[in-house]
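Certain chains of the assembly are absent from this excerpt, and the rest are unmoved.
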Amino acid sequence: MIIDLNSDLGESFGNYSIGNDVEVMKYITSANIACGFHAGDPIVIEKTIKLALENKVAIGAHPGYPDLIGFGRRSMKIRNGELSSMILYQVSALKSMTEALGGKLAHVKPHGALYRDLAHDYKKSLIVAETIHKIDPELIFVGLANSKMLRAAREVGLKSVNEVFADRSYNDDGSLVSRLQEGAVINDEALCIDQVNQMLTEKTVQSINGNTIPIQADSICVHGDTSKVVEFVKNLSEFLTNKGIELKSMKSLNLL
Amino acid sequence: MIIDLNSDLGESFGNYSIGNDVEVMKYITSANIACGFHAGDPIVIEKTIKLALENKVAIGAHPGYPDLIGFGRRSMKIRNGELSSMILYQVSALKSMTEALGGKLAHVKPHGALYRDLAHDYKKSLIVAETIHKIDPELIFVGLANSKMLRAAREVGLKSVNEVFADRSYNDDGSLVSRLQEGAVINDEALCIDQVNQMLTEKTVQSINGNTIPIQADSICVHGDTSKVVEFVKNLSEFLTNKGIELKSMKSLNLL
């Protein structure tokens, strides 16, 4: 059994530092790097790409809404043409930067409110998938497990990865509980690892209402901006390895 | 004899429209497209790349300082690492966008205050040239004729293009007269064409002080944001063709 461990990195900006990219990078297999619209700046992006290359971590683009103040966490009503251009610009910047530094862009994972909006919107997901395909048909589309994002990816011929969250609660329909709601984030590390364990062994997860719902886990997201993240990523990585699960980046998975 | 005609395009932004890209594109051979830092946004950039492709105009990146309010015309004291990352990000965005849309990025021309600063600064020019080379060693570096920019380009193994201006006055040292100074911009169309003619036939130009200075012209810049530009570009194009000078994009030139 193989699983990918991904994290959102490169989210520092100018004089502002966030996350602990240097340490987290040691334990993950895929890095989603912010593209400068919701977070990240050219210096941070370049540094994070280099760090991923040094750690042999697969590099992905992590495009978001153009909203620095809101960190891309506020939904914006943008038209289809705007959405497509916005994805084209951000992913292109990451792709060619990665190549200039000696690597190859492997995947794309939308960020924050854009991620949430796409999970519910097949048409917009299709636009994003088509744009990614135009940039490079080999790019993998990472989206919420079982959501419309992944259906759209497959529709246009992109490989898709079902992403699950160790520390987030799920609604009965498989969507994430909103951060504005209580219980959205699971703070107890043992519970997080239990959730991952159930996802991998049972292919299910307990929803916030206590129901058992089916879920497909290709990649586990570990959040880079919480304080105890390094310890947790290390423990999760050890737990998985001890169970005989191999940690490998997405391209090693048998994807649809 | 062959000459390239270039123009700075794609400088609209959001709801703001500037220049007359559709018309200008018909008469030029190279388009320098703003990258979103001093002007341009993802929609504008995508549209301008497509327009260039339709008109078979060579596509270049036109990176600038991160200063929308100042339109990249205000010098900023940035460190070498910042400069390099800033160029890497902007040119990468344009390169991969152009490829996704079916073209190939041909050249890079710095914008505004960055262009002026580089013309005087060999070390910073070297940093920019090295960054461009890292992205793609086939990219052509367009800079102020005879300036340090071009020496730096050749130093790192990039092809370089000596750019001259039809409507700008020159100082005795070959630098452009600052826009803040009177007489910086030549408004009389006939004088502009005279200046170009002298540059091409005599390989000289009259400085603002009346001195004759040597100048090498590989490409002529026509500014896209003035009102009468379309008429002028058309007339200049006819003038050159009538003189038996072929208008072709930079890659057709015999460059060092």
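Details
Going by the order they are written in, the chains are A and B; count residues from 1 in each one.
Just so it is clear, a residue touches a chain if its C-beta (ideal position, glycine included) is under 8 Å from a C-beta of that chain, and two chains touch if they have at least 3 such contacts.
Model, not experiment: these values are computed from the prediction.
Taking the whole complex of the structure file rather than the 2 chains in place, the copy count of the single sequence reaches 4.
Definition applied: only the chains that are shown with their structure count from here on.
The rotation that brings the Cα trace of chain A onto that of chain B spans 180°, given to the nearest 5. Remark: chain A and chain B have CA centroids separated by 39 Å (rounded to whole angstrom). If you check the complex, the residues on chain A that touch chain B are 36, 41-43, 45-46, 81-82, 84-86, 88-97, 99-101, 131, 134-136.
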